[in-house]
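First the structure, in the form of structure tokens, and then the observations on it.
Heads up, one of the protein chains got dropped from this complex, but the rest are sitting where they should.
Chains here go by letter, A, B and C, matching the order in which they are written, and residues are numbered from 1 within each.
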Amino acid sequence: MPEITLIEGVNLALKEKMAENENVVVLGQDVGLDGGIFRATIGLIEEFGADRVIDTPLAEAGIIGMAVGMAMNGLIPIPEMQFSGFSYTAFHQIENHVARYHWRTRGQIPMPMVIRMPYGAGVRAFELHSESREAYWAHTPGLKVVIPSTPRKARALLRAAIEHPDPVVFYEPKAIYRAFRENVSDEPETMEIGKAEVVREGRHITMIAYGAMMPRTLEAARMLADEGIEAEVIDLMTVSPLDEETIIESVRRTGRALVVHEAPRSFGPAAEIIARLNDKIFFELEAPVARVTGYDMPPPFFAREQWFLPSPTRIADEARETLKL
Amino acid sequence: MPEITLIEGVNLALKEKMAENENVVVLGQDVGLDGGIFRATIGLIEEFGADRVIDTPLAEAGIIGMAVGMAMNGLIPIPEMQFSGFSYTAFHQIENHVARYHWRTRGQIPMPMVIRMPYGAGVRAFELHSESREAYWAHTPGLKVVIPSTPRKARALLRAAIEHPDPVVFYEPKAIYRAFRENVSDEPETMEIGKAEVVREGRHITMIAYGAMMPRTLEAARMLADEGIEAEVIDLMTVSPLDEETIIESVRRTGRALVVHEAPRSFGPAAEIIARLNDKIFFELEAPVARVTGYDMPPPFFAREQWFLPSPTRIADEARETLKL
Amino acid sequence: MPRRIIERPRGIEYLSILDEKGRVDKKLEPDIPEETLKAIHRLMVFARLFDERTLQLQRQGRIGTFAPIKGQEAAQVASVLRLREQDWFVPSFRETAAQIHRGLTPQDVWLFYAGYREGVRVPEHDLPLCVPVGSQCQHAVGIAYASKLKKRDEVTMVFHGDGATSEGDFHEAMNFAGVFHLPVVFVCQNNQWAISLPRERQTASKTIAQKAIAYGFGGIQVDGNDPLAVWVAAGEAVERARSESEPTLIECVTYRLAVHTTADDPKRYRSDEEVKEWEKKDPIPRFEKYLKAKGVMSDKDFAAVREEIREELKTAWKETEQVIRELEATRPDVIFDAIHAETPPELAEQRAYFLRRLEREGGRHA
Partner (left out) sequence: MPRRIIERPRGIEYLSILDEKGRVDKKLEPDIPEETLKAIHRLMVFARLFDERTLQLQRQGRIGTFAPIKGQEAAQVASVLRLREQDWFVPSFRETAAQIHRGLTPQDVWLFYAGYREGVRVPEHDLPLCVPVGSQCQHAVGIAYASKLKKRDEVTMVFHGDGATSEGDFHEAMNFAGVFHLPVVFVCQNNQWAISLPRERQTASKTIAQKAIAYGFGGIQVDGNDPLAVWVAAGEAVERARSESEPTLIECVTYRLAVHTTADDPKRYRSDEEVKEWEKKDPIPRFEKYLKAKGVMSDKDFAAVREEIREELKTAWKETEQVIRELEATRPDVIFDAIHAETPPELAEQRAYFLRRLEREGGRHA
């Protein structure tokens, strides 16, 4: 397999799963002929036909609601929300139905479904094309939230999400859709939902991130390494449910932690990770857990969006501060 | 003024503000002739007419979207969502527009508005009539989130919310709409948005709660008092922005804290409070901050909903646990 | 080039066969087998008596808030009876009669209204009732899409109220149904009220049926208290769905004779006179006149049916009480059951915590 980009990883997983299982269908705005506005679904309509690669009218609640019905009648729908900022139109269908059908019916009506949506700032887009609100979905009982950070993980996690029996919100870091390439195996690869990965080992501090913040966090780790600070870096991959085991095992060793996300700070994902560390290993923490996050505002209009996003410098600085304590 | 219930406090504030300011309008499902299904708007249509107390068609996004336009054209709309569980149909209007118009236009188009909605479990209602998802709104930049816990506060905070220049989500604890009565002043009373209140003083632990969890938390404090444990109790009143000052001043004194909410635990409001304490006074904490919350599930069907809600016993037990550490 | 009419939407048809007085339009009268006539009758009466019994139970505090269907029996019974077993039934929250026809038992319904998740039993190709108004319409569309994709001979019938037509969800579902040519039948129970909002203030269109024009398919208005008219319209629509894969909107003009739910006080917003007027149009006496005139059933038969149903309900409630006792004895950590197919670790931990507390408190608290 040649080296591929993250978006190609998404595309590959979709192709593979559609070929493996004829019940898998893709639906959304412009997912057919156009191949998706980011080309995530390119080539699918040619291979699987317009009945399984469905261009829908412009209605997010309609798309998710239709997917709910499809899942009830034997399909595994993969609806796309064109941008996460437009998924709110379908919020009620996701919260009231996608997240609750299994619960409501005590499993009589399961809800296998993967809701794909690109998220995040950094692509010089209009307003509402740069949001990062994974916390909404993570706070919604019944959903799983998965966010890949590399091409290989995109492919392996999306495959896993499609095979997963519960509904998964698959949040795609569009800022790194094409940022770099990675080798993926010829054989279909699947990674477990709910597992984080230590992507860099270190003993001084644990830095936790996911999605588009991973390259920045790794860059910060390299900057710190130059100064002799060995940062351990964890890629969450699944934001909900959190892989406490991996996080706690690491922070127990390092005694210090830092969480990075581009979502607004207040009531954001980092708060939950801090709360878990507080719950479980409070007395083993040697310093407060740092959070390096977006500010409490919508992502700024794009000329100034880089001022909003956590930079490697800022991440490294906060790590240094934590190490001083 | 006779003693009134919480819902009567809401009604009183609406009446007062509608009389004081002819730009204030109320809109929603059944808010007119019916007086609101909880009677929050009773008597308003008789006093202010059907043009200002507006029975709308059954469409939440329509209601909020209409309120956005009203605010643009000089009114101060108070839309009602019949239950918080149905507000998600309007999520996009709230996130994309209500929360952002001031920001988007740099204040050229302000968005004064109070979105009222009853929330919470404990009233033996159908599914989706018992939700507590204040975290969604608290995580949304641009909104303020206010939750009263007594009749007097309902009246004074709702008045303040209507006078407030920013959009406020006014989350009403329906479980205690009629649970008890309280004296309110004849003179209009207003309480500041963004301020918490120490409602019971103590020196061993700080217990933080709001809304329908207040009576339960106070009950727990009384139980603890019998054992000589003096719990300080804070009523948040505003969930966003948090009144860090009051919280920190208290926890600094007690060294221990516990947060109560009925919202699901993961990625819930307590996590943010823990994160703030971690950020600001980590080294002054003598034990991990406890959280006593709803579980990560939709509120159970009502025959078993009391098993879900934090009970005074449970709150008190968690406080004792914290004190052992 | 000039000003000209480019589209003349078809007129909106109204269908009524059996009028308030029990007179039948012979030219339009459908040929319904006797057994089916009896089935329609029994189900309508069953629904009426079930409603009454359930209201009693609610008043006695045995169950919680309940949404009666009184007055709307014909509209939902004569329509749902047009479905075959393999067809899909998608209710709103006021189709108890239809749900019972599809396989729910009184016990299921009572357990649901008594606040037990165990009351949500889902017969195959049925959905449970849907609380968020209108949101079920899109599910019907997705189900129908899957049927069509898999070339399965399945029709989907979805119920919704007049109020539901104001929701964006209804619109999006109708539009998708039109665009994808789906075998789905929308049955609007226009009972004149959405809690306190009368039909005329729900929408400014003269009929609800004409809303179908916006989506490029057919709509028809029927006397929803006339089982014959509903039967005919639903039959045509189901057939159109089945053979042409085309959707239809059927507006059943009916009336909610009772409260919105037991938490509602209709005196606040509507007059007794209006209710009395509509009581005269009650579908059950009307249909019984028809059955008698046709010689299908006699007064004695009617009484026997009622007696039989009352007995059935009596037994059913006794059994339900027993089940409720059993449910109450169940360890309350069942609230943690089946939230996901794969339980997240934090939830497993929360359940363990719950059980620890439960044990410590001797089962009284958690």
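Throughout what follows, contacts are C-beta pairs under 8 Å (C-beta built on N, C-alpha and C of every residue); 3 or more make two chains touch, one makes a residue touch a chain.
Quick caveat, the model's predicted, so the values are computed rather than measured.
*Asks:* Sort by label and list the shown chains the missing chain touches.
*Replies:* Hidden chain, whole complex, touched shown chains: A, B, C.
*Asks:* So one chain is hidden, and I want to know which residue out of A:Leu6, A:Val24, A:Leu44 or A:Ala61 touches that hidden chain in the complete assembly.
*Replies:* A:Ala61
*Asks:* Touch as defined at the start, partner being the missing chain; which of A:Thr105, A:Thr206 or A:Ser266 qualifies?
*Replies:* A:Ser266
*Asks:* In the full complex, which of B:His102, B:Arg116 or B:Lys174 touches the chain missing from this view?
*Replies:* In the full complex, the listed residue that touches the missing chain is B:His102.
*Asks:* For the chain not shown, which residue from B:Leu33, B:Met66 or B:Ala179 touches it across the whole complex?
*Replies:* B:Met66
*Asks:* Under the stated touch rule, tell me which residues of chain B contact the chain that is not displayed.
*Replies:* 25, 51-52, 54, 56-57, 59, 61-62, 64-75, 77, 92-93, 96-97, 102-110, 141-142, 144, 164-166, 193-194, 240-242, 244-245
*Asks:* Which residues does chain A use to touch the chain missing from this display?
*Replies:* These residues touch the chain not displayed: 29-30, 32-35, 37, 55, 57-62, 85-86, 89, 124-129, 265-266, 295-298, 300-305, 307-308, 311, 313-314, 317.
*Asks:* For chain C, which positions touch the chain that isn't shown here?
*Replies:* Residues touching the hidden chain, for chain C, are 1-9, 11-17, 19, 23, 25, 27-28, 166-172, 175, 178-179, 181, 201-207, 209-211, 213-217, 221.
Keep this in mind: only the chains that are shown with their structure count from here on.
*Asks:* If I average the Cα coordinates per chain and compare with the overall Cα mean, which chain comes out closest?
*Replies:* That would be B.
*Asks:* Taking each chain's centre as the mean of its CA atoms, which one is farthest from the centre of chain B?
*Replies:* Centre of mass proxy via C-alpha means gives C as farthest from chain B.
*Asks:* Mind checking the centre-to-centre distance between chain A and chain C? Centres are C-alpha means, answer in whole Å.
*Replies:* Computed from C-alpha means, the inter-chain centre distance equals 40 Å.
*Asks:* Determine the centre-to-centre distance between chain A and chain B, using the mean Cα coordinates as centres, and give it in whole Å.
*Replies:* 30
*Asks:* For chain B versus chain C, what separation do you get between their C-alpha means, in angstrom?
*Replies:* That gives a centre separation of 35 Å.
*Asks:* Quick one: which residues in chain B touch 2 or more of the other chains?
*Replies:* Expected reply: 85-86, 89, 127-128, 266, 296-298.
*Asks:* Two or more other chains in contact with one residue: find those residues in chain C.
*Replies:* 117, 131-132, 135, 168-169, 339, 344, 346-347
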